[in-house]
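Note that one protein chain of the assembly has been removed; the remaining protein chains are unaltered in position.
Going by the order they are written in, the chains are A and B; count residues from 1 in each one.
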């Protein structure tokens, strides 16, 4: 089943919905060497604690790549490693990092979606759904919400599978039943 | 298939979830003359830009009706046009407009639900789900959240179909599988 061996999956959900754990479970089910691509930057103590929490929960067996900005170069580089299985956690922090540096989010998103559509290895991507609350007060938060949502749409269109998580449970959005 | 030709559908989702695009796609699939009922009011430059963005994305072939308040009169009037197919975008901005003028939201919502239940033409309605973030700080935002949610419930109960959008993908909520 070659097709199964190269599947790509977007794991979408809210805060504490079990996205990362589900992504890790899916990645472990794929046969290969596990790579964890972390987009978080530990800029304060709270973020430090969240990163440490995720690392402890993940357990052994993962090679970690800290990639706050150049996600595409990292994913392309991993194609040259042996039988990689890759989990990206998460796209929404990546968007935040790009926004804070005023980088070309649309262009980067298109490049990512292009890579996902033709991934040479099993690729699992975690992203936050952030558009289901009331409209944020400030313009930067609205821009972030827009960019995160647009990126999710692009990646969802390119991925083989999309699941929506709540309370630790996945709902399959793609393929449609 | 007369029943198919008159179906009503509520398209529910967050910001940048692909609601409008999906509504436009569904409306184009229904045979008839396309009418776009816009509830947005361009009160500032940001809103101007959003409206222009939606209009460009929609493409040609739509007759636009700007209807920030009297949605019912507009929908009733369209029943007298030739083979109309109608997309309302969106109910949540309409609620906002009614709240800002202290109008009778409950009564208007009941009238809308009554129209949807017995629509003489294919009718697609876009609405935001806004209740899935934390409780807003201020009372007006909480009132808005309550009123938007109650209106969604009324329209969902009256519509033939309801879909929940995330990342550009629809999940069918009604009819239940």
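In the analysis below, a residue touches a chain if its C-beta (ideal position, glycine included) is under 8 Å from a C-beta of that chain, and two chains touch if they have at least 3 such contacts.
Only a predicted model underlies this, so the values are computations on that prediction, with no experimental measurement involved.
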Touch as defined at the start, partner being the missing chain; which of A:14, A:68 or A:84 qualifies? A:14
For the chain not shown, which residue from B:9, B:26, B:126 or B:156 touches it across the whole complex? B:156
Considering the complete complex, of B:35, B:58 or B:145, the missing chain is touched by B:145
In the whole complex, what residues of subunit A lie against the chain that is missing from view? 13-18, 46, 129-134, 136, 141, 144-145, 166-171, 177
Missing-partner contacts on subunit B, residue numbers: 10, 12, 14, 127, 129-135, 139, 142, 145-146, 148-150, 152-153, 155-157, 162, 164, 171, 173-174, 176-177
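The rule we apply is simple: only the chains that are shown with their structure count from here on.
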Rotation angle, subunit A onto subunit B: superpose the C-alpha atoms of these two copies and give the value as a multiple of 5 degrees. 120
What's the distance between the Cα centroids of subunit A and subunit B, rounded to whole Å? 31
